[in-house]
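With one protein chain removed, the remaining protein chains of the complex are shown where they sit.
Here is chain A:
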Amino acid sequence: MNNSTNTSSKQLIVIVGGGTAGWLTAAIVAAKHKIAKGQCGLDITLVESSDIPTVGVGEGTWPTMRNTLKDIGLSEKEVFRKCSAAFKQGGKFVNWVNGDGDFYYHPFTVPLGYGRVEMAPYIDNVSEFANSTNFQQHVCEQNMAPRTLNEEEYSSAQSNYAYHLDAGAFADMLKTFCKEELGVTHKVATVEQVATSSKQCIESITLDDNSILEADLFVDCSGFRSMLLGEALGEPVVSANDTLFNNSALALHVPYNGDFEIKPYTQATAQEAGWIWDIGLSSRRGVGHVYSTDFTTDERAEELLRRYVGDDKGELTPRVIRFDSGYKKQIWKGNCIGVGLSAGFVEPLEATALMLIEISARYIAEQMPTPASAMPIISQRFNKQMQYRWQRIIDFLKLHYIFNQRSEPYWLANRDAASIPDSLKEDLEIWKYRGPQIADFSAAIELFPAASYQYVLYGMGFSPDFSLQSHFYTQRDLANKVIQQNQLITQQKLSSLPNHRNYIEQWLAS
């Protein structure tokens, strides 16, 4: 590797871009290699331009973020204070089946009896799956917190949870922590020029202050533009537009009024040609409409969004975001790895964006420092894993769309077999007669467990014909016991867990 200007013996990592992706990557890598306060076993520099706005609408996380924040060394309470964070205990999907007010949950806690008994064959109405096997839907509907004030921060003993947070504030908090605690060098400058070695690796980047940076690893966190991996190294995007139709979003910040509740889940409400996200922070809501311009107009999408938030007078101004769904096959090429939007993007239906940053950054943290001779191997392995993950994400997102019974052209087109990836068709061929099972998801690199597929498939009313394997299903007594036990646990949670908003206020005041 090009290491000539590096006077220290440490390997050099240069991160280009200072949004959530850049600072989260810096924090995860630096924390893993932290030697002492402000000292890091790697030489990490983050270059960000002062004049590029961040996209900053990724406000929902996965439960993986809990361990990520803990490993970075952040206080959970501080994250809540600084990022107006709230708890997220799952997703609620409204109007995805008929559009007549139907809803189902994808809770973060696995079904009771998971791994012990396959519950679906014993539930008469399988669309009640989440309700019969899990308490979290009830806790969410009652706007409750996932734990009591007696429990420690980061404790998920009672219920698995993730976060809603203000992405801009989160990046700022990480920035401060990276600089003060983790020894990350921050450089405010614009990249003027990128020198490559025959488009196979990055030689150096030249900044607008005329300095030239070389590195063992360049991390491209420059967003949709993908300045290093895309523009300089020419890595193309594999489009998923034929499967996932949405290509635009309108995002709003909606203030709370009067006495309000903070929903402890992300709500996704289906619309004529897309869906609206509703994410409760402690200070405001983040609401946005994701839609396809092939099936509706921006004006109509805005109208539906305003109707949803009750903004008849048009006092709020939405921000428009255009995107393509897709990912790069070689996310790590030569000495350059794309993290965040530069690696790929799919619609935020299952809040995968921050989770993929966590995974990528953790991989970098675990592999670096590395001799130049090993880099082709670790990059190839990573690319293989990530390609598989992107395909799985696309399949899983598509799964939300294909069992709808709505009549609008957008929803009809989503059911069209030509738009469904072969890999998903193959899974469904099997699930048709036995439902998704844990063994189907045994690979260590899987992102969504069988439970997630079960919640979504059964929640949409997908009812496997279990008759072919009916002789397997002899655990009715156990299944009934699990259902009863779940009712008991639900009652206990409802009587012991505090209100979500009240919990946050009281916790932060203490």
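Following the convention adopted for this analysis, a residue touches a chain if its C-beta (ideal position, glycine included) is under 8 Å from a C-beta of that chain, and two chains touch if they have at least 3 such contacts; residues count from 1.
Assume contacts and distances are computed from a predicted model.
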* Looking at UniProt, which of "SapC family protein", "Multicomponent K+:H+ antiporter subunit C", "ABC-type quaternary amine transporter" or "Glycosyltransferase 2-like domain-containing protein" names the chain that isn't shown? -> "SapC family protein"
* Touching the absent chain in the whole complex: find that residue among A:D209, A:E366 or A:E505. => A:E505
* Asked: Hey, which of A:L149, A:A374 or A:A443 is the one touching the hidden chain?
  -> A:L149
* So which bits of chain A touch the chain we can't see? -> 148-149, 259, 495, 498-499, 501-503, 505-506, 509
